[in-house]
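One structure coming up, written as structure tokens, with questions to follow.
A single protein chain has been omitted from the complex, and every remaining protein chain is retained in its original position.
Up next, chain A:
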Amino acid sequence: MKISAIVIRILRQFRRDKRTLALMLIAPLFVLTLMNLVFNGKEYKPTLGLLSAPSVLSSSLQSEGAVTINYEREDLAEAALSDRTIDALITIDGQVPKVKLEGSEPAVNRAVLQAVQKAAEHFSHQSASFKPVITYLHGSENMTSIDQFGPILIGFFIFFFVFLIAGVSFLRERTTGTLERLLATPLKRYEIVLGYVGGFGIFTIIQALLISWFCTKVLGIMMVGSFGLVILLTLLMSLSALTLGTLISAYANNELQMIQFVPLIIVPQLFLSGLFPMDTLPDWLRKLEVIMPLTYGTKGLSDVMIRGLGWNAIALDVYVLTGFSALFILLNIIALRKYRKI
């Protein structure tokens, strides 16, 4: 029985490679759990700011599931809107209510407008002309989901491919014996790591330019900010993916094991990167975003591309991404000690 011999051999190989076994069984459960949390989450409750509005309006909005905050001064209300404490600001100008949306997330916009419309029905029997005037701080009613997701997907795909390619090529350096050969030369460990950063860095500059140009100019994804800042952010994100990929490759013995890290390291970052509304996720899961490079990259890109913000808004993201890269480089140099102590 040649077939059963093959079957037995494969089962034996699996038994030896416990990691592949665990990945085949546990990773799908892990990813499905995440998706369940994301898609089965509670309905999004918009937070609405009210500027000198009657209390009857706020109570009817609350009965539609919205959270309301009352403001006395217009400047405070506007500040809350731009730092996203509130999703929309409602003012009453004479008889006509005005709704100003923050606007950068189409899903949130829909939730706000739905709550406002339903609340308006409470008043429609009193006055037929209760029709809110709607304006946007960022974006517009024409903004589609791809405009919102554009910056996130740009960040994600750059991160994903650089991670995998850099990781696999550093891994191959080990499996083909060239790393051992390099370590038999007077080359210092940090020179090897920085060499990789330099070589791939040049490649990622080209990649960052190409992808940013393609998405904004060819695909026409919404872009109201500075192109230079977009390049800077994509580049830093590539760098963190590159250094993380080479670091992780030290813990993989072959290409297959490298790919096994994708659902563990890349997929969770995608789920927490803002592609899905974060407000519906449990708190413990949301907190993980602070240790994920993709979070900072996509937040920075969204700020520049959708909200048109400048350096001050993304400075923290830039510093954190640079810090991640520096940390990964350092860990990489330490990890190489496994192959040569000096």
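Operating definition for what follows: a contact is a pair of C-beta atoms (placed from the backbone, for glycine too) under 8 Å apart; a residue touches a chain by one contact, two chains touch by 3 or more; residues count from 1.
The criterion applied here is as follows: contacts and distances are computed from a predicted model.
Student: Between "Glycine cleavage system protein T", "Phosphocarrier protein HPr", "ABC transporter ATP-binding protein" or "Nucleoid-structuring protein H-NS", which matches the UniProt record of the unshown chain?
Tutor: "ABC transporter ATP-binding protein"
Student: Give the residue, chosen from A:Ile134, A:Leu183, A:Leu288 or A:Leu330, that touches the chain omitted from the document.
Tutor: Answering carefully, the residue with contact to the hidden chain is A:Leu183.
Student: Going by the touch rule given at the top, which residues of chain A touch the chain that is not shown?
Tutor: Missing-chain contacts on chain A: residues 176-178, 180-188, 339-342.
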